[in-house]
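Structure, as structure tokens:
In this view, the complex is presented without one of its protein chains, the others remaining in place.
As written, the chains take the letters A, B and C, and residue 1 is the first residue of each chain.
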Amino acid sequence: MLHSKKVRSGVTNIGCPLLFGAALVASWQTGLLHKILKTDEYILPYPMRIIDIMKENSDKIMLNVNASVKVALIGLLLGSVLGYLIAIIATVFPKYGSGGLTIVSAFNAIPIVALAPVFINWTKDVSDIAEERSMAAKILVVTVTSMAAMSVNAYRGLTELPPFSEDLMKTYAAGRLTEFFKLRFPNSVPYIFTALRVSVPGSVIGALVSEYFAEYIIGVGRQIRENILIAQYATAWAYIVTACIIGIVMYAILMLAESIILKACLHRT
Amino acid sequence: MKNLRKTMAFIAAMTMLTGAFASCGSSENSSEAGKSTVSESSSSSGQTAEMSDSDRIVAAAQAGKVGNWGLGNEYEILALLTKYGQKTEYLSQAFDMDGFDDDSITLASAMTYNELGLVKNDYEGGYGYGDTVGIIDMNNEGVAMLEDNLFCTKEFAEKNPNTVKAFISASMKGWEYACENPEEAAQIVFEAGSSVSSDHQAYMASEVKKLVETDTKGNTVNEYGKMDEEAMQQTLDLAKEYISLDDSTAASKLQTLTLDDIRDTSYWEDASADDFGDPEKTSVSVQLKWLPQCQFMGYYVAKAKGYYDEVGLDVDIVSGGGDIGETTAVNNSTVDFGVTWVSNLISADAGGMDLLEIAQVYQRSGLVLVYKK
Amino acid sequence: MIFIVLFCFISFPEQRNINELKGTISMIEHERNDIEIMLDNVGMVYDSADGKEVTALTSVTMDIHKGEFISLLGPSGCGKTTLLRIIADLIHPTSGNVLIGGVSPKDARLKRRYGMVFQSATLYDWRTVIKNIELPLEITHCPKKERHERAMKMLDLVGLSDFADHYPRQLSGGMQQRVGIARALALQPEILLMDEPFSALDEFTREKLHVDLLKIWRKTNKTIIFVTHNIQESVFLSDRICVLSPHPGRLSAIIDVDLPRPRTMDIKDTPEFTALVSKVRNSFEGV
Partner (left out) sequence: MKKLKKLLTSKFFITIVWVVMLIAVWELFAFHVENIKRTPENVQPHLSGIVDSLTSDRKINGSQTALQMVIENAKATLTRAGIGYIIGIASGFLLALFMSLSKIVEKTSFPYLMLIQLIPILGMAPIINAITGDIAKSRIIIAAILTFYPVATNTLAGFKSVQREKHELMYSYAANKFQIYTKTMIPACIPYFFTGLKISAPMAITASILVDTLQGGIGLGCLLSQSLKGAMTRYVFWDIVFFSAVIGILSFYIMGIIEIMMCPYRRTGKR
């Protein structure tokens, strides 16, 4: 009963979504989608046209991709490290720490669109060069948005330990540092990935939105906005597709890293 | 004991955090120096006043401190920079004048009727620079592009010619009245829900009046909404040169556009001659390019004074200021009419929309570059 | 004195002539019409992840009588749970036949001939104790009033009448398992299938539940098939113990337990009990 299913499930796993995607693109290219959505090929250009624009402007697109990815990655890194540090502080001082975590997670509820202009004003004096201070503002937005997810998850990873493991460490008379590196840190690794799964897409979106307001004009998000404002929908779509690809690639890399690292962790124990 | 240790460590951590914040703050001290240079430069105005406009433009461009809002408002600046042989780069200017105020932008874009007023005057929201600032006028530099116009889709105009004519007629009547009574117009706009302070509103009305009644060469215009061939052609030529489109199809279409593709004077002519019948569509809406303010006082006046009712139209004025261009809103029939800048209409038509200018309200460019003397 | 035990050793049934075996079984069926479950040459082969065939169970042939308490005893991997799941129609044997009250496991299931008790109580967190017991009755569209009455009766049977409106989380593990038994009995099935139901409980609770289970069994007269890896437990509870051995899973012995009933805890101190326990243990070593 099972053996034939295995082969079949492999086929359906890839086949079904592919088929669906192909059907979607086909209905898009043939104009069926336009009829369903009651729109025109101006607002929703054909896929081939979008791809053409992407090909024609690959250099310019890559320039903007670089800028956006840089913001997303640096912000993600800073936010995650900061978030993890906050989680550590919260673990060391559980009484005040968890209260602080509640406050940090509340940042999640503030719309980034509101944060972006605030941060641009805050970072005005970071540098005389507009490109640098814009960068700082954008990174700050991404940092704040990815910090919350990391601190909450990492705190769980640092405190929700296997039963008796803490006691075991005590019987070894292990110091706090040993306890951290031998027990708490390894325990928190899967939680780090849980946080990253939320914050990686979040960092991309944070980068795109913060570009809207930045002083220095660069980035995929900014291009989407500029092109829509001058009514260049086909070009805007090219950048939207680019943004999707950035998100997908970053997520795929994360998944790959997760599977490799978690496997390595499993082998070790 | 243990608790005490914990508390101490906690306090230490917090102190460190606060310290980090404080040091972060101290890096801002550099701007304190910046602030003092503001007063210095303004006090030593006599010395720098000798600088010519072209020197200013070159200096600011090379320092990378020319500002503009971008998003389709930048073409005149690009043309100006090109004129002086500078790289066509500018800073993205926020919608306040803080960047100008703190010197991160030395040559800032300003509309005569809005930002310039805020920079000069000291009413609420103003920076109070008074006459210590000077301007570079796009009209004088020969790079003026026409701004606020009225437009709709070709399809709508063909289907509802009388509605279009009636709307133009009543709107222009509104503009005429507003320009004759700018203070009353300002009050009407304020009561219509604008949140701009009434002082600034009054300033804006008087400045907008100038744009509506003076052409790019400084001559007085008596016919409201007239489409001046020469100014339109200059706008189209500059647009072809400075609107850069990534989409090659759109870019090549842009180069083929002629005035006849983007405007039709017949509706305005008939409207001026009061030569139109009953409107086909009586309930219409108009999308403004920006937030409700005196920039659009003609429409608010026409509505408040009942000019639209007189021609049998029920008009809904939709304020703008968002990311959705007014061109899109008109193109997908969210609204019937729109107010936009001619350059925006040109790029929309190049992109594949079928929009038609039906009246040109502003006869000259309201864009200036403002600098501290 | 050592009890004389009927020792029925079914040695490697694949060596037997299957036709002959089938004949024997139909004969037995004629002779005794109180057979509840009939297993005929039941085998189960899985495909493992790397594509190899894994034999979970090789031809098991046996009869289980009405009202009998049967234990399936063996170490992990011996196929005892597989056998129970085959009877419960949760999996289909790759060879052989199963008849429950004369019908296939599927028909038996559709007729709700058996109730199941799992290793974990598998109670529904969001239902109170009484609502948990009512669950199967809801599924069979039993009228509301009758449903409640029957559930209360079952709850009474397991001695938890006072806890009807508690949520499962408020109960101890032993109490939860009692609710599980009450729920399995709610549809008044003829057969109770129990898959290591007490293995997660502490020794004290388990012993108490053993006695209680025997009481319930006596009152309700069900046929019970009880999967366990605990020798003492199987000896204390069962009429017969089916000893299963791993690699491949097979029925290696059936041991009759003719300790007198009703059994109490004291019986565990008797030499007969001890002797049976060692006999069962030896039956493993003998394999």
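Things worth noting here:
Throughout what follows, a residue touches a chain if its C-beta (ideal position, glycine included) is under 8 Å from a C-beta of that chain, and two chains touch if they have at least 3 such contacts.
Quantities reported herein were computed from a predicted structural model and do not represent experimental measurements.
Note that the undisplayed chain, when the full complex is considered, contacts A, B, C.
From the options C:Y46, C:Y167 or C:F284, the residue with contact to the unseen chain in the full assembly is C:Y167.
Considering A:V126, A:A195 or A:V209, the position touching the chain not shown turns out to be A:V209 (whole complex).
Touching residues on chain C toward the chain that is not drawn are 88-90, 109-110, 112, 114-116, 118-120, 122, 124-127, 135-136, 138-140, 167-169, 187. One chain is missing from the display, and on chain B it is touched by residues 14, 18, 21-22, 25, 28-29, 31-32, 35, 95-96, 98, 101-102, 118, 124-125, 127, 190-196, 288, 291-293, 318-324, 328-329, 332-334.
Along chain A, the points of touch with the absent chain fall at residues 12-13, 16-17, 19-21, 37-39, 43-44, 94-96, 98-100, 102-103, 106, 108-114, 117-118, 121-122, 124, 201, 204-205, 208-209, 221, 224-225, 228, 233, 236-237, 239-240, 243-244, 247-248, 251.
Following the convention adopted for this analysis, only the chains that are shown with their structure count from here on.
With centres taken as mean C-alpha coordinates, the chain found closest to the middle of all protein C-alpha atoms is A.
Centroid distances built from C-alpha atoms place C farthest away from chain A.
Between chain A and chain B, the centres computed from C-alpha atoms are 36 Å apart.
Remark: chain B and chain C have CA centroids separated by 83 Å (rounded to whole angstrom). With centres taken as mean Cα positions, chain C sits 52 Å from chain A. Against chain B, in their complex, chain A makes its touches with residues 39, 42-43, 49, 52-53, 56-57, 60, 89, 92-93, 96, 117, 120-121, 124-126, 128-130, 134, 213-217, 225-235, 238. Interface residues of chain B facing chain A in the complex, by the touch rule stated above, are 6, 9-10, 13, 27-28, 30-31, 34, 64, 70-72, 91-94, 98-99, 102, 104, 243, 245-250, 323-325, 327-328, 331-332, 344, 347-348, 351-353.
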